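Here the complex is missing a single protein chain, while all its other protein chains stay put.
On to chain A.
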Amino acid sequence: MSDKTPWPEVIELLRPATGETVYMVLTATLLAVVGGLPLGVMLHLTSPAGLNPNPPAHRVLGVVVDVVRSVPFVVLLVVLASFTRFLVGTAIGSTAVIVPLTVGAIPFFARLTANALREVDTTLVEAAITTGASRLRIVWTVLLGEARAALVGAVGVTAVTLIGYAAMAGAIGGGGLGTTAIQDGYQGYDDRILYSSVILLGALAWGMQLITDFAAKIVDRRRVVTSA
């Protein structure tokens, strides 16, 4: 609570930090979708109600997904440190943090994907089966196609969760707004920086939610006709 950093300097500090956070979150979200979508599809397909029920495979996938998901992110960060170092050459900094962020987010997004696909009415799948469509076409057109709004929503939820994780990683040198908040704000006894970073994190999460909600609405061709 001593002398306050002047606003221009605060802004100078927060600008790159925000960029780093956005970079980490967007990259990790993208990688989580790339990895989590197929995993979620497999999770659904192998389930008893899926196109290709396979109880052993389903159980193994489920356990892997849920175990990783239940590991607290901080623990993941530490446990994955050497793997991260092997992959990107360092365990600190925003690029390094993308590794544990992605590892944590893949099963998260996979589970959301499987849940979204489960909501697709089996009648639609069966109707497609009777047309002689291949499994791949059914997955693409019926499952992913019909669940598209829920999937975009899942991307949003994942991204927002990752904003929190990225901030947490910032606390142990991950870079971005989290690091600024802790190092310059909290440890530097500067409320202005601390609260500005926190507000920016919140704004990012809110903006992300807004954007993905809007995107979900755009891709959703269902128009619920409400009668008065």
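One rule holds for everything that comes next: a residue touches a chain if its C-beta (ideal position, glycine included) is under 8 Å from a C-beta of that chain, and two chains touch if they have at least 3 such contacts; residues count from 1.
One rule holds in what follows: contacts and distances are computed from a predicted model.
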- Protein name (UniProt record) of the chain left out of view, among "Fe-S cluster assembly ATPase SufC", "(2Fe-2S) ferredoxin domain-containing protein", "Amino acid ABC transporter membrane protein, PAAT family" or "D-methionine transport system ATP-binding protein": "D-methionine transport system ATP-binding protein"
- Among A:20, A:146 or A:184, residue touching the chain not depicted: A:146
- Message: Touching the hidden chain in the complete assembly: which of A:49, A:127 or A:218 does that?
- Response: A:127
- In the full complex, chain A touches the hidden chain through residues 121, 123-124, 126-134, 137, 141-142, 145-146, 148, 220-225
